[in-house]
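Here it is, the structure, as structure tokens.
All protein chains of the complex are present and in place, except for one that has been dropped.
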Amino acid sequence: MLRYMGVRLLGMVVVLFLVSLFTFVIFFVLSPDPAVQICGKNCTPERIDQIRGTLGLDQPFWTQFGQFLSGVVAGRTYADGQVCPAPCLGYSFQNSLPVWDMLVDRLPVSATVAVGAAVLWLLAGVAGGLLSALKEGTWWDRGAMVLALGGISVPNYVLALVLQYVLVVQLQVLPFPQAVDFADGPGQWFANYLMPWVVLSFLYASLYARLTRANVIDTLGENYVRTARAKGLPGWLVIRRHALRPALTPVATIFAMDFAGLLGGALITETVFGLNGIGKLAADSITQNDQPVIMAVTLLAAFFVIVGNIVVDLLYGWLDPRVRTAR
Amino acid sequence: MRATGLVKEFGGGGLRRRRPFRAVDDVSFAIPRGQTLALVGESGSGKSTTARMAAHLVEPTAGRIELEGEDVTRLRAEALARFRSRVQVVFQDPFSSLNPRHSVEQIVTAPLRYQGRRVPGGERAFTRALMERVGLDPDHSRRLPRQFSGGQAQRIGIARALAVDPSVVICDEAVSALDVSVQAQVIELLVRLQAEQQLSYLFIAHDLAVVRQIAQQVAVMSQGRVVESGPREQVFDAPQHEYTRALLGAVPRIPAEWDAARRAMVEQQTVQEEMA
Amino acid sequence: MALSSGVDLEPSARAGHRDPAPAGGPGRRAVLRVLRSDIAVVLSAGYIALVLLAAVAAPLLVQVSGWGPYDFDQAAIDPNLGGLPVGWGGGISAEHWFGVEPGSGRDIFARIVYGARVSMTVALAATALTTVIAVVMGLLAGYHGGVVDLVISRVMDFLMAFPALIFMIAVLSALPAENRQLLLVVVIAVFGWPYLARVVRSQTISLTQREFVEAARASGAGGWTIVFREVLPNLRSTLVVMTTLAVPGYIGTEAGLSFLGVGVIPPTPSWGQMIASSVSWYAVDPAYFLIPSVCLFLLVLSFTVLGDRLRTITDSGELR
Amino acid sequence: MTALLDVRDLTVAFETPRGRTEVVRDVSFELAPGASLGIVGESGSGKSMTSLAVMDLLPPGATRRGSIRLAGTELTTLPPREMRKVRGARVAMIFQDPLSCLNPYYTVGLQISEAYRAHRPRATRREARRAAVEAMERVHIPHAAERVDHYPHQFSGGMRQRVMIAMALSGEPELLIADEPTTALDVTVQKQILDLIAEIRRDTGAGLVMITHDLAVVSEIADDVLVMQHGDVVEQGGAEQVFSRPRHPYTRRLLEAVPRIDDPLVGPGGAR
Partner (left out) sequence: GGGGGGGGAGTGAGAGATSLTDEPAQGGTVSVLLNADFSYLDPQRGFDGGVNNFYRLVYRTLTTAAPGNAEDPSAMVPDLATDLGTVSEDGLTWTFTLKEGVAFDDGTPITSADVRHGISRAWDPALGIGSPYAKQVIDAPEDYEGPYRSGELETIETPDDQTIVFHLKEPFPDFPAVLGQPNTVPFPVGTGEGEEFLTDIIASGPYDLAEYQPGQSLSLVRNEAWDQSTDEVRTAKPDAWEFTFGLDGATIDERLLAGQGADVNAIGGAVQSATVARLQTPQVQQRVFEPQGVCTTYMGLNTTKEPLGDVRVRQAINLAIDKTAVQNASGGTQLATVATTILPPSIAGHVDYDLYPRDVEKARALLEEAGVGDGFELVLDIRSQPKMQAQAEAVQQSLAEVGIDVSLNVIDTSTYYETIGTTTQQNDAAITGWCPDWASSASTFIPPLFYGPNIVEKGNSNLAQIDDPEINAAIEEAQLITDRAEANQAWGELDQLVMSKAPVVPLLVETGLTVVGENVTGLHASPGAATGGIDYVLVGLRDPEAG
């Protein structure tokens, strides 16, 4: 197990390295000169050179990449003597703030959005899918599945705007979402985040409902469920123990991936609602061509996905005895 | 066909230096022309692996295979194609061994096409002739495997094996998946073809009763080794090895007197009918 | 052995539900037959056909409707109200069938049909490219296994680890804007193929274990022959289903990227771009927002329904 | 004395979009307490559907008609709650493919003790576990006390089938229905399992319905035989009678086709 974890962690480091290299290449090769951007409106060539020197932009590619990597691991000291402690992801070109701090600052919002949406879609998706499966072929089932199809097909920015128009502008039952703190009052907090949660979870809830339904129907047809019935077990126990566990195991593993993917920021949802999470940070830094921030967000998101991958594997091993005992 | 000292090891090596697993351990056999050698044994005893080595589908770890006196253990390109035209295989599961997306015509002409040979008389006529030989309706040559029953599908597999006019056919549990009555039909077909064309069979089965019907030579395998081999009568009537005896003892039997009574009755009825 | 011949004991001949379909591609016909009897499928296919037709015939349609996708109509908007279209429903009139765009008075009908071109071209081209890459990679990895599989699988892991949307936007905004459509297709395909390739790979692995592959080898087939002549045809239904389900995803991706401002370049219309520019108008000119949104929604829905039904049919043996 | 199992005019049909197909038609048979019945017939002849109809475990879409009496109780009209009490406690079933019939997510111990507790609401977890170990010992699983915590995939095919039998026995049923319990197994293992079933019946006196397509197996184990074809019963009677004096042509053909290990040998290659 330890050995296995070691291999996985090593693999993770390798993938992260490749992701950062790839990202770095793309922006190093393709991007316009950030020094000019920093230089601002009244810029002179000398100033640009100066900025380049300070940021190390005049160094060859590999040196720069090396500096970036060692900065992440061990911190970094810039040419002008500025010290950036590890994990140093550099300074934003846009406002010169340490990128790490910016991420740490934004993470709570993204996490709140992600966790809330995840809870919502698990509740709605899994419960809906389960009910549909148990009532297969009824109007309930069909209605839920049509809704799910709709959920998969409607772009979430459209949904977001429609919801906002109806609930906030017209009915005025919810406020315009803002990233309020839980400490500012749970009610406020809930009302503000509700819409982002709904919008973000709609697609997932739809997907999960369909997945859960299909899985439950499949497992209900499994021979071991028939065996459980043949034993004379009560119906609810058959479903709960023998049908749900196998049916939800794949859901749980997919969930780990999806959730990890969201921690890297729900770009569209956060942008549409103006919530200052990682996703919005990504969108903003892209429009501002703020390379260190883009780089950092990409890495952070990749990190979560990779960790999610590992969690999936572990989860799978833990949930499925066939895998667990094989190891 | 003759095999001597066949060994097949799986796994092993690699980073962990695991000990390889010996699936087949020093197996030798010989099939005379026009005869059938049956390989029996419990599941996992290495029958299929032996067959696959004989068919050149896996490389033996050690040992030697001869075909009509010629060493065919290691073959390349052209020689392999020639080998393929002499040795063919019929697989256990008729549906899994026929490409579900190919029509009968495509399936039975595939060996010729893959070996880069011309299809004598055109694909359609060739297929029709073959299908007739194995007792299938030639009009069904454009159908897909799933439009046939298990027994019919297995006949397609046999037709494919016959397409290249082989001298050796390896039947890996070719009838095990079939129902008794269908099984009987297929066995009958195999026996007929053998008589017609002097085919040699390497016939793999775990059902001793079936083996007894078709094989002249029998080899019993257990845990990768041949524990007993010889002519059918000898193996069945005077088993030497403990394992062979256990195997024979486990076969369920219909009491002989019931059978005798039934035969007597049937005979009587036939006589009556003939008289009538 | 006295076996009375002429007795038909074939099990499945009795089973009754394998009645032979007409020769020559019965699978496809059966699929079509089942599909045709499904109202949702008929509607979806009809809508897709309509959009495709509109896309292809866009120049003709525009001739009929009288306004090109780029023609300004200052008379149709009110300069004192921020350029809001004059009249009901975002300026819907006999002249402008779907109304006009605020600020410019461009004809929405014309832009919808021209936008369909972009959306469909990008989505279909991306699907095609993705499928080709995925099939080749998936087949290679699945059939050869070993090092080939290891390398391809790691590449897939690597690509899937990328926050695709963030990265797509970043790449697209960093790259020069000319030939955006091609770029969109390439970028979508580069990040999209692993998802399909994974399926192809695992199917290939399981197909490779089927005896017919071994049978082909015993017949003398080589590696490429097996992969492309024996295995590939068996992936057909999977591919049909997966690609049909991929198309709506890519339509959505194109729209999403255009929505985020890194899609097609102006003045070319695409549905995503139209939605993006209409969002701020949703309160005062709902038609402007709803028309492209509904068109897009229906298109995605149609493809999803179609793919979904195809999958159910091929999976569940409803064909029999 | 009432029959242990009395099935009258049982018909099972599937409602499909293409209409109704009857897969079991008017099947009637009787089984005396402690007796054994063999149902034979080829794949798809309706053997399994018959047995599942008795257990009320037909797949969705299937309907049954007719009467099924267990020791005088009519099962077809029993409310689901009561039927549940019959299953496992009075009638137990052993299925063909033991791997797919055991839930891969739970230890065999749990699955056996679950069967034990299903009909003993008072039983504690510990008691159930002890019962599971005992049941496993009864079916000759070595090191039962250890293996009770293993998962199905850690057992071999024959062992899994033993687990299934142990599970079936834990309710101490009056009737055991075995649906092709040995088809997936080797001859040697098959023999062990058949011997085990015989041993258990000796010990408990339970009735047995044995479903198989192997006539030789039936000839060894059954008192009475039922031959099915296309959902119809074509022949039924005492084992000896059916095997030595088959009346229906289909039965005869079947018996003809069975390869026999003891037949006198015909010439090489079959000189027919």
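Order of writing sets the chain letters: A, B, C and D. Residues in each chain are counted from 1.
FYI, contacts are C-beta pairs under 8 Å (C-beta built on N, C-alpha and C of every residue); 3 or more make two chains touch, one makes a residue touch a chain.
Note that the coordinates shown come from a computational prediction; the quantities given were computed from them, not determined experimentally.
By the touch rule given at the top, the unshown chain touches A, C in the complete complex. When the missing chain is restored to the complex, the residue among A:185, A:221 or A:274 that touches it is A:274. One of A:33, A:184 or A:218 touches the chain omitted from the figure, and that residue is A:33. Think of the hidden chain as still there; on subunit C it touches residues 70-72, 74, 77-84, 102-105, 173-174, 177-178, 261-262, 265-267, 276-277, 279-285. Counting the whole complex, the residues of subunit A in touch with the unshown chain are 31-33, 36-45, 47-48, 50-51, 54, 80, 82, 94-97, 102, 105-106, 164, 168-169, 172, 175-176, 178-179, 271-276, 280-281, 284, 287-290.
Operating definition for what follows: only the chains that are shown with their structure count from here on.
Relative to the centroid of all protein Cα atoms, the closest per-chain Cα centroid is that of C.
Chain pairs A-D and B-C differ in how many C-beta pairs they share in contact, with the greater number at B-C. Averaged C-alpha coordinates put the centre of subunit B at 47 Å from the centre of subunit C. A straight line joining the Cα centres of subunit B and subunit D is 32 Å long. Across the assembly, subunit A contributes no residue in contact with two or more other chains.
With touch defined as above, residues shared between interfaces to two or more other chains in subunit C number as follows: 1, 3, 7, 9, 11-12. Those residues of subunit C that touch subunit B in the shared complex are 1, 3, 5, 7, 9-13, 18, 20-21, 23-24, 26-27, 210-212, 214-222, 225, 230, 233-234, 236.
Taken in their complex, subunit A has these residues touching subunit C: 15, 18-19, 22-23, 26-27, 30-31, 149-150, 152-155, 157-158, 161-162, 165, 169, 261, 264-265, 267-268, 271, 279, 282-283, 286-287, 289, 294, 297-298, 301-302, 305-306, 309.
Those residues of subunit B whose C-beta lies close enough to touch subunit C in the complex are 52, 55-57, 80-81, 84-85, 88-89, 91-93, 96-103, 110-111, 114-115, 140, 142-144, 146-152, 157, 160, 164, 179, 181-182, 184-185, 187-188, 213.
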